[in-house]
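Heads up, one of the protein chains got dropped from this complex, but the rest are sitting where they should.
Then we have chain A:
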Amino acid sequence: MSSEISRRHLLSRAAALAVLAGPAAGLLSACAGGGGGPATGPVTGAKSATNPLGVAADAPLDVVIFNGGLGEDYAKYDESLYSKAFPNAKVSHTATQKISDLLQPRFANGNPPDMVNDSGDGQISPGTLVNNNALTDLAPLLDAPSIDDPNTKVRDTLLPGSLDIGTYNGKVFILNYNYTVYGLWYNAKLFRDKGWQPPKTWAEFKELAPKIKAAGIAPFVHAGKYPYYIGVPITDWVAKLGGQKLSVDIDNLVPGAWRNDAVTAALEATLELVHNGWVLAGSEGMSHTESQQAFLDGKAAFIPVGSWFENEMRKTIPPGTELTVIPMPSLTDHDALPYGAVRAEASEPFVVPSKAHNVNGGLEFLRIMLSKDAAKKYAELTSSLSIVKGSADSVTTSTALTSANRIATAAGDNIIHFRSFIDWYKPLRSEWEAANGELMAGRFTAKQWIDKVQAASDKIAADKSVAKYHRDK
């Protein structure tokens, strides 16, 4: 989601371009090497059953929060929980939208905060922090007993796959706290009024779509200006029909991985949407917010988007709308993954700097964040799921959150995720996006799409200057 936000911040990009031409790039590298103040070493306390991480009870805790779409109120609540546990510790709270501006000098000088929500436009690239050994390995936290149940490790209270993105060479350095679920959204009230059933299979969708169209509503809308969004449901279908092995092969740039019948079938189905006139006219050039608004205005029945939807559009959602998300329909009756399989990933990075004065306090703060109490508060305040299992079970104020929670829970281990064309290799992402755009404009056939994306994938695989990543599952 953060990359979508940054897109809107045109001026900051223009400013950044000026930086490239200017001296700051040079200064940046000078600063990076110029740090390293006197490290006093972290403070520790005695470990006990209630203090498994050995927090020094009177050590101050310095927390820095990114004040973006999720706000800062949930963090304040978590801080109050910390203060309750360690009444003698002074907790300082800083909320900013410019993490990098604020913290780059502090990291360079060796006096970083104890816990940082490293997010937003001004995020310090997490990979860079890891490579500079600036972060604490989170293993002690993950292996510590959880707040709610001393017999369960923190690690086991989290949703499946939620640690994957923060793992570098087998070590977890980054805790991505938010859990984003992707799927197909519809307005349950509209469907109830019209007597429509949300489809579970592509065949059902094709049966329903003409009825929706006859009612004067476009069956489908997508954010064509940023073809990343339509790429998500397309590749959901690829994974559902082709299975996890195919997803892994695609991400590992296995030669010819895209030349798979499952990919062709997914693309052909997408083209049916286009050629049957089921896509809202003008979707090709719509931004994410424009397409989401078109959906909310009742111009389209389905939109593929992530679970940030309600939070992002809160101000313009018409009263009575019951935003509901379902998994992408099964493409065939012999899909490799069950209908319930959904794309989900952890986002919103939280880190404990390795040179922090109160490392254990920072870890303890994360342990508190991962408690049921804190996670529930987070769901209430932000209408978002956290990576804590069952975090939103008792929150019933939002149909969007409830349905996202329902499909994430129902999916179990059938989580779809892709990395290669999403975040690992940006040049591949760029070509993949372009191919999606051409497909939705009706200018590409399935074969042309595959040729283009396979060629881009092969090019990355052959480029020795690109650092390669790998996943086994």
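Please note the rule applied: a contact is a pair of C-beta atoms (placed from the backbone, for glycine too) under 8 Å apart; a residue touches a chain by one contact, two chains touch by 3 or more; residues count from 1.
The rule we apply is simple: contacts and distances are computed from a predicted model.
Would you mind picking the UniProt name of the chain not drawn here, from "Sarcosine oxidase subunit gamma", "PepSY-associated TM helix", "RNA polymerase sigma factor" or "N-acetylglucosamine transport system permease protein"?
Hidden chain identified via UniProt as "N-acetylglucosamine transport system permease protein".
Among A:F107, A:F205 or A:Y226, choose the residue that contacts the chain missing from this document, as touch is defined above.
Answer from the full complex: A:Y226 touches the omitted chain.
Determine which one of A:D148, A:D164 or A:E433 touches the chain that has been left out.
A:E433
Which residue from A:E72, A:E284, A:E364 or A:E380 sits in contact with the chain not drawn here?
A:E284
Since one chain isn't shown, list which residues of chain A touch it in the complete complex.
Its contact residues with the unshown chain are 3, 7, 10-11, 13-14, 16-17, 20-23, 25-26, 28-30, 32-33, 125, 128, 131-132, 224-228, 277, 280-287, 290, 294, 426-427, 429-430, 433-435, 437-438, 441, 443, 465.
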